[in-house]
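Missing here: one protein chain of the complex. Every other protein chain is in place.
Letters A, B and C mark the chains as written, and numbering starts fresh at 1 in each.
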Amino acid sequence: MRNPGENHERKVLWMLRDMPILPLLVGSFLLAIAFVPHFCTVYNLKNYLLQSADLLIISCGLTFVVLNGGIDFSVTSVLTLGSVLGAYIMALSPLAGSPALSIPVAILAMMAVGLLVGLVNGLSVTRLRMPSFVATLATQLIVLGLAVQFASLVSDTASIAGLPEAFFVLGGEGRYFFVPILIAFSVWLFSHWLLARTIFGKRVYAIGVNPKASFISGVPVKKTIVQLMIISGLFAGIASIVATARNQVGMPSLGDKMFLTTIASVIVGGTSTSGGFGGVGKTLLGVLFITLLNNAMNLLGVGWEVIMIVLGALIVVSAAGEYLLNHRQGRV
Amino acid sequence: MANVALQLSDVRKAFTGVQVLHGINLDLRAGEALGLVGENGAGKSTLMNIIGGVIAMDSGRMSLFGEPYDPRSPLSATELGIAFVHQELNLFANLTVAENLFIAGFPKTWFGAIDRRAMRRKASECIARFSLPVTPETKVESLSVGIRQMIEISRALMRNTRIMIFDEPTTSLSKREKEKLFKTINELKERGISIVYISHILEDVFRLCDRITVLRDGRIIATAPAADFSESQLIKSMVGREMTHLYPTVEKAIGSTVLLEASRISWQGIVKDVSLKIREGEIVGIYGLMGAGRTELAKVLFGVEQLDKGEVTMNGVKLARLSPEICIREQAAFITEDRFNEGLLSTKPVDDNLDLVKMADLQNRMGVVNVGERNRLNQQAIRDLQIKVSDSKRQLVNSLSGGNQQKVVFGKWVMKKPRILILDEPTRGVDVGAKFEIYTIILNLAKSGSAILIISSEIEELIGTCDRMLVMKHGVVTGDMPKSEFDREKILGLAL
Amino acid sequence: MRKCLILHAALLLAIAVLVGCGDRKDAGAGKTITLGLSYDSLESAWLVVNHQAVTEEAQRRGAKVISVMAEGDAAKQNVQIENLLARQVDAIICFPKDSAAIVKSIKNCRAAGVPIVMINRPVSGAILPDVQIIANNQDMAYKVLKSFANMARARGATYKVVLLIGNLSDENAVLRKAGHQRALAENSDVLSLVAEVPTEWNQDTALKGLQNALQANPGASLIVTPSDYLFPPIRAVLQQRSRWAKRGEPGHFAVVSFDGDEVGMQHLKDGYSWANAAQDAHLEAKLAVEWAFNLIAGRQPPQRVIYDEGQIVTAGNFNEVAPNVWSYPLLR
Partner (left out) sequence: MKANQHLGNALLLLLTKHGVYAALLTLVILFSLANRQFCTSDNLLLILQQASPMGIAVVGMVFVLLVAGIDISVGRSMFLISTVIGFLGTIGNDVLGAWLNHSWGLALILGLVVVMGGMIGLLNGVLVARWHMLPFIVTLATGSIMRGVGLKLSGSASLNVPPKLVTLANGRVGFIPIVVVVFVVVVVIFDYVLRHTQYGRHLMAIGASAKNANRAGIKVNRNLVIAYVVCGVLGAVGGILSAGQIGSVAAGFGEGNEFIVISAAVLGGTSLFGGKGSIFPGAVIGIILITTIMNGLAMMNASPFIYTIAKGLVIFFAIALDSIRYRGELR
């Protein structure tokens, strides 16, 4: 600041601190193009984007909660219950005969599941004053149990197949591969708009930094927290639509293993776990990076267990890096 | 000088550029009780925190019984025999009395477990000394504040203590408990332990202390045997400073409409039956000592805490329920005393702080904030309040000086053009120059017809700015006087 | 600042190392055939042997093998198969996690023109893979229990049956349950069902479930398990109740099993169990690789499903039949 020579360095530092993931993403992408066989093919890049789609949707929702310094473990269960319920409506319910009716009803139902679970989470946090990480841990179990129980009641086999072909468009079947990408992008754009442009977004950031000061400044803290939990649930519901359409069955195990990648996308992207800093822009980079990692390692034949180790280590490194940077800045 | 327990020479300390202690020289003799008096903000707590190892001094020397003394942590101070009885309680409510007494070092059996029998025995002795109505096994959470404080004192006494510092120890004690404490303190003196006794209750200070030191504005004004002071002399030397800063003069008129009215407000036994009325253009001050219930009154008025009894009327509207949101709707504003925790998003840029209140008015039906308008208003506020910030979009609030931080808080509310302002310690941690600017802001707001309530522990400030003053003591209003009757000693007398 | 840069450099380096670790010999490879293996998991001993046999057989034929593991996540298996397709494998051999969800991958393979062979676990759905190499689950489950019933009838014994049930998202489990139930119904004179214990293919669930079922039904005397994989918990429970005894010894508790892997056959040989339906890990591997090569060469199979008829080994015919079972050489 005082020394003009430091100016350039400060700019780089600012960029690195604000978006440490960006150079990493670009670097990894170049590495992947150079060294991973078949990475840079149309088929694979298409896959790459498709694989990011549902992850992006669900991570965007989670970003809102993390911005408040909380967490939402229940998103994966919403994915599961949504998938099973939607598939039931489209394949087994009395509506199943007419896809024109059953598909919209199913879509609404899947979103309603997310909305409802989000509402329960939000009320648990604000009214019952439960910390979100346990409230959602509990709802995760309950919703998952409901999903599996429901599936076992309506169907002999656990997964529900026989969904209408038209529904698969939402999952990017055949030449409609752009549809899920478009959905994910719209959700992302909407989230970005919410956070950057609307009063709701500004309030989310304010509460994340200092709930007490926000309350005194007239921010409806409880209402906003309920809203962001609902968004998290709702987006998980939307992700459930895309994921179900992509896998073409309703699966009671759909979200089981997805939480780690989701939270890793948010945290590695650079949203602070203590709240108030970050956003869906960073989450987008996080999603692209994590999916790239998954995709490239898969192409290289690296096992999923290695990917798990890498994801865990990345979360630790990101959180530690955040601590180091903030500590020096005197934030904390 | 063999009998000097603790010697301080030229101890200095500054916080964010504001000098709090200007070269303190102090001797504490072995076995004496030294009273330390001064207004709030005179630097007593800072001084004691330096001695207790909670904060480090900037420069100066301390020596303890002739040895150089520079504590790194509260622990090292404790180990060297300095014990602290704080205003706020330091006990663990989930543990028993005996456990609390021995928390720093339990008596142990040969294999390392806690020797319960020894602990109970020693604790019983301790309890017996104060004849407290507890057993060693009583859980602290079930005890009254007074008893807890006595336990805290006992805890300090258990250690090999040579110097004990009491910071307002009697605020929550009953009369009987207080008598017991005084008896103990006298015993301690006889055993050769030095006492530093900080209190606003001058009567107690006279009764207990051998010598009294008066601290004002971070300087020692006088140190003399207690017998050399009279109570009125003492008060005079506590407040009797020359006007160090000037107050702006703004011509304004007080209207007849009552904008803020509170009647018979009570909250949790800390605010008791308080009523007040403020008219448009009027500035009302509330003076009181720490713990008088001033801050709590402000919080209740603004709905931060829910009042137990009473009514609040704003702009002639009787409010059934109070919350910051509702108060803001009635065009009220509240500047808290705790800027860091309650006023600012300190890790966010200036812009994000300035628009926090106003942004609710800048949204369209979709909830989209009009960014252009916001930036315009922010820039206007920065200009109007002369906030010194280079890049309001990027620069974090916590990188600003105290005065500019406070101006950001003002800016946040002023943008909303409030009709009612509640200001709690509006110039705390603000340097002299910025104080003047803040007074100007306040007076101009009053000129434009706002009703203003200022809470402060600086009498000067209230005398310089207010049209009327209330004095609070133990949650009750003990005095109400117009500007013509302002008199420092009378005000302090009502508050003490 | 420097720390920040070093951190980035280190992370990129780590990624580069990971990339370097992967094999990329096929980058410019010529005409070698590449087989993609997508297994759900290798939880049971049968699968371990089968997976190894497939790999060895393929390599013997000069093919290169890329193996991915879905770790019990059907959605991930679909993604992994997409990535295998991106790597331009010539054929895929798949042990699916979810019999319904895998249909999506079959479609993808169709679209990419890559043949896919299912091994051991059948597909339930409208679209079948090019070839399924599977055991005749329902038939074998029926036969093995029926042969036990015949032995019981001959000895004049009657049994109260505790039936273990696998994960119902696995078509194998569904079919074996059906086979077992048919045998139970037909032989109700000697076999009566007292409890069904869902295991989810989880040994811990099986342990607790079995403990509770035996507690609730003290008269039970036969455990029917759909897989040798569940033998460890069965053995543990019986040991706890002092019922782990050989045939003819006091306290003996009868067991009828499925798979014919090393563990199951050893228990049969040692006299702890009565009968086992052995499916051939080696044979199925050999057939799968053979048909993968046939399909690559454009030869279509006579029928879509090729059965491993399996062998029913019982206490009575052990000496004659067991030597034909693949795991026989491994027995002690």
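In the analysis below, contacts are C-beta pairs under 8 Å (C-beta built on N, C-alpha and C of every residue); 3 or more make two chains touch, one makes a residue touch a chain.
Small disclaimer: the values here were computed from a predicted structure and weren't measured.
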Displayed chains contacted by the hidden chain, counting the whole assembly: A, B, C
Decide which residue listed in C:208, C:252 or C:286 touches the omitted chain of the complex. C:208
Option from B:106, B:182 or B:486 whose C-beta touches the chain left out: B:106
For the chain that got dropped from the picture, name the residues of chain B it touches. 54, 74-75, 78-79, 90-95, 99, 103-106, 108, 112-114, 116
Spell out, residue by residue, where the missing chain touches chain C. 41-45, 47-48, 69, 71-72, 195-196, 198, 200-205, 207-209, 211-213, 215-218, 229, 232-233, 235-236, 239-240
Chain A, residues in touch with the chain not shown (by the definition above): 68-71, 124-126, 128-135, 137-146, 148-149, 152, 211-212, 221-222, 225, 260, 263, 267, 273-275, 303-313, 315-316, 319-320, 323, 327, 332
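Keep in mind that, in the parts below, only the chains that are shown with their structure count from here on.
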Once you've mapped the touching chain pairs, tell me: line, ring, star, complete or other? line
Interchain centroid distance [CA atoms averaged], chain A/chain B, Å: 45
Calculate how many whole Å lie between the centre of chain B and the centre of chain C, each centre taken as the average of the chain's C-alpha atoms. 72
Chain C: which residues touch two or more other chains? none
Considering the complex alone, what residue numbers of chain C touch chain A? 1, 3-5, 7-8, 11-12, 15-16, 18-24, 26-27, 66-76, 78-80, 82-83, 85-88, 97-101, 103-104, 107, 111-112, 124-126, 167-169, 171, 174
For chain A, which residues are in contact with chain C within the complex? 9, 12-13, 16-17, 20, 23-24, 27-28, 31-32, 35-38, 41, 43-44, 47, 50-51, 152, 156-162, 173-174, 243, 246-249, 251-254, 256-258, 293-306, 310, 317, 321, 324-325
Footprint of chain B on chain A - complex, ascending: 197-200, 202, 205-206, 209-210, 212-220, 276-277, 330-331
